[in-house]
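The structure's right below; bear with me while I get my questions together.
Note that one protein chain is taken out, while the other chains of the complex remain in position.
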Amino acid sequence: MEFVYALAIGVLTGSGVWLLLRPRTFQVIMGLTLLSYAVNLFIFGMGRLAVGRVPIIDALRQADPARYDDPVPQALVLTAIVIGFATTALFLVVLLASRGLTGTDHVEGEELEP
Amino acid sequence: MTDWLPHLPVLPVVIPLVAGAAMLLLAEARRAERTVMALAATLANLVVAVMLVRMAGGALPGLWPDGVAAYRLGGWQPPFGIVMVADALSAALLLLNAVLALAALAYALARWKRMGPHFQSLFQFIVMGINGAFLAGDLFNLFVFVEVLLASSYGLALHGSGVLRIKAGLHYIVVNLAGSFVFLIGVSLIYGTSGTLNMADLALRVPRLQDGDRVLFEAGAAILGVAFLLKAGAWPLNFWLPSTYGAAAPPVAALFSIMTKVGVYALLRVGSLLGAAPLPDGGAPAPFSEPWLFGIGLATLLLGTAGMLATRQPQRLVAYCVITSAGTLLAAFGLGGAPMKSAALFYLASSVLATGAFFMLSEMVGRTRPAGAEVEEEEPLDAEAPLDPSMPDEDVGIVIPAAMAFLGMGFVACALLVTGLPPLSGFVAKFLLLSATLDIVPSAAPIETWPPAIGVLWAAVLGSSLVSVIALCKMGVRLFWNSGEIVTPRLYALEAMPVAGLLLLSVALAAGVGPAMDYLDRAGRDLSAPQIYIEAVLGKDVPTDLTDIAGGGR
Amino acid sequence: MKRLSLLTLFTAMLLALWLLLNDTLEPGHWLLGAALTIAITLGTAAMRPLRARPHHLLVAVRLLGVVLVDITRSNIAVAGVILGPARRRAHSGFMKIPIDLRDPYGLAALACIITATPGTVWAGLSPDGGNLTIHVLDLQDEEAWIRTIKHRYERPLMEIFE
Amino acid sequence: MSGVQFPLWADLLASLLLIVGATLALIGSFGLLRLSGLFARIHAPTLGATLGLGCVLLASILLASVGAHRLVLQEVLITLFMVGTAPVTAMLLMRAGMYRRREDGSRKPSRHQDTARPSTGGASPE
Amino acid sequence: MSLVWIVILPFAGSLCAAFVSSRARNTEAWLAGMVTLACVVMALRCYPLVATGEVVRETFQWAPGLGLAVTFRMDGFAWLFTMLVTVMGALVVLYARYYLSAQDPVARFFSFFLAFMGAMLGVVLSGNLIQLVVFWELTSLTSFMLIAYWYHRSDARRGARMALTVTAGGGLCLLGGVLVLGRIAGGYDLDTVLAAGEQVRAHAWYLPALVLIALGALTKSAQFPFHFWLPHAMAAPTPVSVYLHSATMVKAGVFLLVRLWPVLAGTDAWFWMVGSAGLCSLVLGAYMAMFQRDMKGVLAYSTISHLGLITLLLGLNSPLALIAAIFHIMSHATFKASLFMAAGMVDHETGTRDLSRLSGLYRAMPLTTALATVGAAAMAGVPLLNGFISKEMFFTETMFVSGNALTRIGLPAMAVVWGIFSVAYSLRFILQVFFGPPAGDLPRDPHEPPLWMLFPSALLVLACLVVGMIPAIAIGPYLDVAARSVLGQGTPVHSLAVWHGWNLPLIMSLVAMVAGTGLYRMLGEYQRGTTVVPLIDWLRLDGKRLFESLLETLDAWADWLLRWLSTERLQVQLLLLICAAFAAALVPLAAGGLPAGSLPLTPLEPAFAGMWLVGGVCAVAAAVQAKYHRLAALSLAGAAGLATCMTFVWFSAPDLALTQLVVEVVTIVLLLLGLRWLPRRHQSVDDARVPLRVRLRARTRRLRDLVLALIAGTGVAALSYAVMTRPAVDGISPFFIESALPLGGGRNVINVILVDFRGFDTLGEITVLGIVALTVFALLRRFRPAPESMERPVQQREQDGDGSALLRDPHALLPVGPMMLPGVVVQLLLPIAGMVAIFFLLRGHDEPGGGFVAGLIVATAVILQYMVGGTAWAESRTRIFPQYWIALGLLCAAGAGMAAWPAARPFLSALAWHGTLPLVGEMHLSTVLLFDVGVFLLVIGATVLILVALAHQSRRGHRRQEEAVPASAPAPDPAVSGTERG
Partner (left out) sequence: MTLTLLPSALSFASIALVLAMACAAIRLLRGPSAEDRVLALDTLYINSMILVLVLGIRFDSRIYFDIALLIALFGFVGSAAMAKFLLRGEVIEP
């Protein structure tokens, strides 16, 4: 599973980076979205993959750390998701403002290339 | 009432947070109340910062005898809980931020009619973010506060809108968003290999890492370092800076001048802790290691200086000053050694005051131009014949109105600070920097045996000073003495005061270099030997009054 | 009076929702749920200007059964269409059904039923509300569809909501 | 994999329900490929959303109830929400498709129109 | 205390002068004069003490640890210089009073003049080298201001800039040199340094210190090759030239050389460096002076030459030469100042300084002529004048130079050549201006200047005469005191006499006189027609030109550097960032290699792999489609997001799955809201129309980006794989699992971390969300959509033709048309969502959920109302003030944190209350819940604010569009306008 997981991160990162380097603001925002998926998965993966070990303490497993997934990366991802959402929203509005003021959706604020 | 002193380290975050939030409860029309709140919060912030500086100097031995205050949020024992740490370095930077914030706020208040919605709240939040970043003792918490300050800086950079600002803001946001991803990858990789986020704990764990983990850890640290370099405005990751800082509203830009220092601080702090127990192959991971910092710093310095010379817009020039100062700092830190660090910290303080004042001043100066007028180029060289004897040496000068005189003198003062000419603190800073390099070489060692870096730094520091003189002279002449139309600007005392205040502070800094350096020497020493920091965060030796804060768990 | 009763019906539904969510029948949750439902109903009242007037709840239960049966039957039918030979898939099309139901809630319920039943999709109501357009996957006998919808669904819905 | 043991009947019944449900969902999604034209395809996913989901929910209810030794009915909520919200998308999508294929609902639709007439192409409206 | 006051008083005067009314010429002059005279008096009072060889010292601590102190120190040499600065200052003040026009804003002049004087006195009296550098640079600055006094003239601006650049640059070198010197000597205190001469000269760092200090001194004294700034500084008003460029500032350089002579001199390096700079300036200055057409130009080059003389004398490493140098410092100041004054008076009265236009002025200006003639004679070295004595001393010294034949013969020869040139230009200065036929075409009718203007000049000429005739009495004692203060015990016996008998120097003088006169005769005709300096101009050895081209080169370099080392392009910046991160990670990996993991892998499940096959393909497809098919890209990215969400489900992270899910939904709505404002983009069918070059470049760029994307993807994947296959490190996480329930009181470890263990992170995170919402709101308030996207979307224009305009009735119970039935459903959904949200909120501590998810649920439900009803409808039903929700949320969360304070616990410590209520049963209340409620409120507020602010834009766009309809046309009722349009 780790291999598939890593591959997924790689594909998301690659697609995100590709889009990030594109000239249109919409491409960039999509790139940021994909990258944020990749980064969230990356952070999450730092706690190692664990199937069926939801970190919610139950009577059966008691508080044995070995029986639960590492909660810290999960908490970090939660924060990262929220911050990612916030910044996506902000970037969207800025790209709209840029589009409104400059008349183009090129990241440079002017048409430079096809 | 509860005793608030034990909570001193968290107040720089809580005060602006509460103030910024409370202001939102007021309707937009109630400016007076908002202003009072903003001023009160900023002043309180200043008081707290002063207290923390005094604490770091050992003024609160009952609570923090070592001068390092570790505040355990939620009462959780580090490394599990989040800890905020105020030591000499953090406290100094907090004070700097508080001073700058007060000045910028005062400046902004003078023209509050121009403020967009929620300016005041965003302003408090950026102060909170910067303070938090300086206090963070936990890598992820550092990330969060960097995000707080970035998010508010996005808002403030775009404040007032306009094509230039939007274009610059767009780049700024995208680059920093990408930078945040890099930051996250770095932090999480560090967590994944070391199992901790607490910076002090990290310092203890790094030496015990297994080989495989160490390689990955170093990769993570290196990635993290790149994120810090981006925030620090280091070449080649700083191209967003001139446009953004050059286009931002001046009080905002003034506050931004300390924002790049967050990156520098993070590099220093994390680098110091990672260097606490050097890796077997020597030194901290790449971006934290001294040769890298030195090289990057030099390149940054070069770019900043070239930018100062090439730009024709005053505020952009100041933005390049910020880059120059970042470059000088990185190069200086890259040279290593505690004396160098304290000298560089002095330089940091001086340059932050300088660029802060300069940003605000540059806007006032900009008002001398009729709306829409460009700063024009001087006439071609050949147009003027040297020593034209037919040009009578009897002429009538131009009366300079008081406002212009103030601006002119302010410009000169800022230029002196930036270039490092006497008598302001910029000169003292350069003196200290150069003087500290001589501490590195053994006395009486022939020049040929000096590390080449020292010569390079000398050449860079002196050369960039000279080029700055040329650049600022050119800009000053263009701004104040050009033949074009000059409108005597309307200045408000409230605008002039912060600029004058910051400049006076720099005078005070120059005059008080003795005590300032006594203090910064401690900061530099602590950076070079972070055991005190680590012990204060994790250690056993905790003040008795604060058993709750100290005691692990509940 | 009517308002009040409506309020209680809706509140009851919300309370049931709360208990179901928490999968409990503890008295504390009854209390908490009641408080929450009242608070939420009042809080969102402004956004819910139109009230339903359902009655004949037994009819509703019967309708539910009918719908469940129909859905199951249609599932099998549509699965057959999908998996079957190509000619079975060549009969889809729009059709119109004259309709008498006017209550928005009733119409909404009808829309849910039609759409939830595989093989039919709600495609719109004429502006005067008299004609319903649906899209049918296996449109061979328009009359049969009209019958089904008018008798099996529309009539009970009119009983419930009008 | 859970270590809980269920009675054989529950095990078998649940397995059956799961298999049927998943198969229905698969058939429904497969319909997206098999059926031609938007208006035909729009029917396909209903399979998974109704009976497919229903079977899996029943299996879930069954196992949860057996495991907890009491009736667990929470899954009913999912059905309610699904039935309530599904038409919103379907209706809007239908209308959008009709509009974009210039299919005015007031006109008498001809049979097989959406297969007979080529759609206006894949150009998104952006 | 008087030493301090000598320095402070001028600065104080400067401050006062700045505030006196700018045209009060007399007040200003009186003020400046009084200050100057007061300084003279104070300096005079020091003399008795200084004359005995005492050193007057006053020290104030600055930063003792750093070797910084403010020390004022006066010995004989400093006293002499102080007198020079102050007396000359007094004379210049008097002169300036008459020189400057009544209309001139003299406040600025006198203010900077006094400041300059203070700085100059500071240099002279500094007893600490760092302090000296401070004042040194201050003289550069104030002189910059004085040169640019008439800044509306471009020559003034340029001259000032050049002077500042050269002298400030030299000052920077001086700082460096002084630093090194101080290190060698063990302190910056002048006495310490002076005592360490031997040690310094023997030190390994001697040479760099010498070079840097010499650079400082030579630039200041306008010595070759830095001499070029001085002539351009003549753009300053003449009083400035008198003071700065003859008497004081340019003397600062030689002052320093004298001051440090005991420490630095006596080596070959000193001889060659200082001596050769002096010699070059000596000859070159004199040579250039001969060809100037401007009176001030002659004097400026002559100044370079005479300063060269002083420098050369200092470079000779002989105590007697040093004494000669000190003597010439004084005598040069005297005659050159008087000559500058004369030049100014000529300019003032005739309107020109052009040697070729001026002629025969002795008729109209006899007194001026007399003064100028005597001054020029002193400059030429005519006997019975002070210049003669200096010249004789100089010739004598050149005779005693040891070394090889070149120096032994070359030096006297060059001295004679210099003498010849001096005579030639001095003659020309007098003869061409004051004698000969009267000039016909002068701008003004010349006449004698006011007597008070002549007075300073006359005084100086008198001094020249007195010193020239009775040197031993007039200057001898003072010179001796000064020399002793520098040379100490080693002061040689020296005598100042007019007549030394017939010796070689005298013969050299005579040769110079005769040959100089001859040279003047020879050049006479040539000089009338041209300003071209033979040889120098032919070789284009123009320092100024070099300097300017250096500056231009610097500018060009800067532009070049910026062009090549920086960019404004976003894509390049991102590229660099990615490359930097990659390279940084590669450094350790290249050294250590990617470690192989030992952790047993999780068994592969085909379903998971299949899911990511779908997700990965969708992600790639989204990347491909994002340019031309935005909605498709959005859906595809949504699918990738769903796969991400499912991954969280798979690997035991339900909280993440919940959050990701709701965020996903909201993000889609958000991006859709933005999509409306983006320009249409059509895939260009005909690529061939684009030039091949452009296409190729685009393709290359794409290829590059593709490679980079592949590398980045591979890198991140490899890193994550490497970590995931390694056993987890024994880190902080067991603590959280073990303590969540007993210490945190919650079963959901994630939630306990979020609201308790690491609640501070969450506080920051929600602040970010709030900040962004406020920013979005502020930004959208000034939002201006692109003109072409202002129009209603085509769908609405076409559909609303069929009479469904009632859609826009904000008071309808339900929307009409296709949105009606969704409206019914969605209205029902709001309370249900509220219920579900509170369910998730309350149980978050034990089960997946929490404030964030709950908040997003409510926000989504609210947005749904907007979606089906439209903005107007939704807002006519209820007003939500998201801003207040944000505020309340933040205050709630912060309040939950501060609640711990009264209990003397740290911020964000959880305070819990356990109890049993009748009927309800066991209750558990905690500030942690309050915190989560804060999160909940904030998330609602922020999300709704963002989305609603965006939604409002189309309303505004339409309103604006409606306003744009010509006023003559009756504005359509919004409620029916749709129909009218149709």
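Structural remarks
Residue numbering begins at 1 within each chain, and the chains themselves are lettered A, B, C, D and E in the order written.
Operating definition for what follows: contacts are C-beta pairs under 8 Å (C-beta built on N, C-alpha and C of every residue); 3 or more make two chains touch, one makes a residue touch a chain.
Bear in mind the structure is a predicted one, so any value in this text is a computation, not a measurement.
Shown chains touched by the undisplayed chain in the intact complex: A, D, E. For the chain left out of this panel, the touching residue among E:Ala24, E:Ala269, E:Val649 or E:Ala718 is E:Val649. Where chain A meets the chain that is not shown, the touching residues are 51-52, 54, 56. Mapped onto chain E, the footprint of the missing chain covers residues 605-607, 610-611, 613-614, 617-618, 621, 629, 631-632, 634-636, 638-639, 642, 645-646, 649-650, 654, 657-658, 661-662, 664-665, 668-669, 672-673, 675-676, 792-796, 799, 807-808, 818-819, 822, 829, 832-833, 836, 840, 847-849, 853, 857, 860, 863-864, 866-867, 870-872, 947, 950-951, 954-955, 958. In the full complex, the hidden chain is touched by chain D at residues 1-6, 8, 11-12, 14-16, 18-19, 21-23, 25-26, 28-30, 32-33, 38, 41-42, 44-45, 48-49, 52-53, 56-57, 59-60, 63-64, 67, 74-75, 77-78, 81-82, 85-86, 88-89, 92-93, 95-97, 99-100, 119-122, 124-125.
In this section, only the chains that are shown with their structure count from here on.
Chains touching both chain B and chain E: A.
Across the assembly, the mean Cα position most removed from that of chain B is the one of C.
One simple way to say how far apart two chains are is to compare their mean CA positions; for chain D and chain E this gives 67 Å. Centres computed as Cα averages put chain A at a distance of 29 Å from chain D.
Multi-chain contact residues of chain A (touching two or more other chains): 20, 25, 28, 42, 45-47, 52, 72, 79, 83, 86-87, 90, 94-95, 97, 101, 107-108. Within chain C, the positions touching two or more other chains are listed as 17, 21, 108, 111-112, 122, 124. Chain pairs that touch one another are A-B, A-E, B-E, C-D, C-E, D-E. Every residue of chain E that touches chain C in the complex is listed here, in rising order: 802-804, 813-814, 816-818, 820-821, 823-825, 827-828, 830-832, 834-836, 838-839, 843, 865, 874, 877-878, 917, 919-921, 923. Those residues of chain E that touch chain A in the shared complex are 568-571, 574-575, 578, 599, 601-605, 608-609, 612, 615-616, 619-620, 622-623, 626-627, 630, 633-634, 637, 640-641, 643-644, 647-648, 650-656, 659-660, 663, 666-667, 670-671, 674-675, 677-679, 681, 684, 690, 694-695, 697-698, 705-706, 708-710, 712-714, 716-721, 723-725, 728, 731-734, 736-738, 740-742, 747-750, 753-754, 758, 761-762, 765-766, 768-769, 771-773, 775-776, 779-780, 782-787, 846-848, 852, 942, 946, 949-950, 953. By the touch criterion given at the top, residues 10, 14, 17-18, 21-22, 26-28, 31-32, 36-37, 40-41, 43-44, 46-50, 104-105, 107-108, 111-112, 122, 124-125, 127 of chain C touch chain E in their complex.
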